[in-house]
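Left out: one protein chain. Kept in place: all the others.
Right, chain A next:
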Amino acid sequence: MCQVEEDYKDEALQRTAALSVGQKCMKCKEGCAVVVIRVGDAFCKSCFRDYFVHKFRAMLGKTRLIFPGEKVLLALSGGSTSSSMLCQVQEGLSREASKKLRFSPGIVHIDEGAVCGRSAEERQETLMQLEAIFQASGFPYHIVYLEEVFKLPNSILQSVSSSPTSHGQNYKEAVDDFLQKQREALIDVEQRLTVEDERNVTHSEQIEAKFDQLSTSTAVSEENSATILSETSPSGKWPFTLEQTEAVKELFSSVKTLTAKEELLQTLRHHLILHTARNKEYSKIMMGDSCTRLAVKLLTNISLGRGASLAVDTGFSDNRYGDIMILRPMREYSSKEIAFYNKLFEVPTVFTPALDTKASDKASIHRLTESFVNKLQTDFPSTVSTVYRTSEKLNTACSDINSGVEQTDKCLLCLCIMDTKVEEASAFQATLISEKLSCKQSPDQMPVNKVSEQSCCDNQAEEKGKCCSTNSGACHPPVSNTTTDFLTLLCYSCRLTVKDMVSLSLLPQYVLSEAERRKRRAQVREQIQEFLLPPEDESDENY
């Protein structure tokens, strides 16, 4: 390839030629080029398709995380990336046996219409469009409503230590095992077929019967999703009550900034998806994050103080929940590639307004970062890929700092490892000191030597005009749910989110009661502290 280019005398001439319409595909040299990916690489329709499909399969192939026969939940918003992901899974399952993807997919969609200012009719209409797509896929699907957060159990906030037995065998063994079973099943079916042939049952009827079975099973699982997450609603139409819709709206209107709203929504959405996966016994979740999306998310998360969890938030696999793993198989596609694929191959998508739709560029950190990255990308076309590659080289730092500490606790909301037990000379401590110094203090206390981790100078305390100086180790008031106590259960970034909330009492019950439980446990632990022996080994479980 390189030699070919050198043959041209005039480079400039060659460049202009590279972008002409009647050009041939640079790969097969036959088809008419329809799309230019990367710099100047023109592909024809079928080569682009091969390239696109290969990327998806290669991503799953090289990571070797999805075991054959595993149930995988596809999180679908209806947007271009997740729809494209669904299309790839369908494609992979339609292949001939040797190349067929070997997992069984299901779909989950979270309806967030309640907080995005949509009426029941509008939501209904969107859902109908989405259901049509889901039904066409033939996969079981689950539609979950944001209102259902009020029915989530506490256990959502407890990460399960992954049992090593579940996939004790290595990937290759598992694949061999699976193929063996498949072969046996095939032989079994063939034998039955011959028997049935004798009974004059035609092949097509056989398939039809199978299909019927399949669709009934889909319907069954659909029903299940309704029954498990919801009691029967008054109208019979929605699996939640009007009061719950109001409660969700009230919760979000109590959050003062769009930045915090976005973070809260994302947290709740993750909890709902996780709950669905656990309930329906899916062991993997696939999220449709494109490379462009991830670059934006990386910068956003840095700006939100989530540096410690960048790797789990944006990596290919995310194991924060322990039992269920999140995968991001679309992370090597740029949003442009996806848009072209969807257009060329008529992948259906559904537009749903989000929290920040029609918001200005400076409405939230998320919006700002998105427009910043997009603008920079036009000036410096390597921005997205550079940011993305930078993230590939990152690790979570806090894990090794904390592993020595008694309990590697996780953040109540995002379930990431706490990043607040940092050394004294750090941005976190410096902020606490600044807050403390700006509050009222008795003069004899002036030279502050050590600020306890539990600073109490949050907005609420400030409003009351005083600052209780709890020293670390002093008795914790048993009266619960003061913002201060709650904050200590959160990571740096989730603290910032919660500080933007007017009141904690509007949070769903499962969050509040889990907070309560953790506080009690911490108190008990403190009481028995002197009798506890240090763990022998750091390979102890996280929980």
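Just so we're on the same page, a contact is a pair of C-beta atoms (placed from the backbone, for glycine too) under 8 Å apart; a residue touches a chain by one contact, two chains touch by 3 or more; residues count from 1.
One rule holds for everything that comes next: contacts and distances are computed from a predicted model.
When the listed names "Cytoplasmic tRNA 2-thiolation protein 1", "Peptidase M16 N-terminal domain-containing protein", "Trafficking protein particle complex subunit" or "Complex I intermediate-associated protein 30, mitochondrial" are checked against UniProt, the chain not shown comes out as "Cytoplasmic tRNA 2-thiolation protein 1".
The missing chain, though absent from the display, is touched by one residue of A:Q129, A:T257, A:S317 or A:N374; that residue is A:T257.
Note that of A:I433, A:L506 or A:A522, the residue touching the chain absent from this view is A:I433. Of the candidate positions A:V89, A:I133, A:M287 or A:L304, contact with the unshown chain belongs to A:L304. Interface note for the absent chain: among A:S98, A:N395 or A:Q529, the touching residue is A:N395.
Screening A:E70, A:D419 or A:D485 against the full complex identifies A:D419 as the residue touching the chain left out. Within the set A:I365, A:C411 or A:L507, the residue that contacts the chain not displayed is A:I365. Within the complete assembly, residues 257, 259, 298-299, 301-308, 310, 362, 364-365, 368-369, 372, 376, 383, 386-387, 389-390, 393-398, 419, 422, 424-431, 433-435, 437-441, 446, 448, 462, 465, 492-493, 496 of chain A touch the chain that is not shown.
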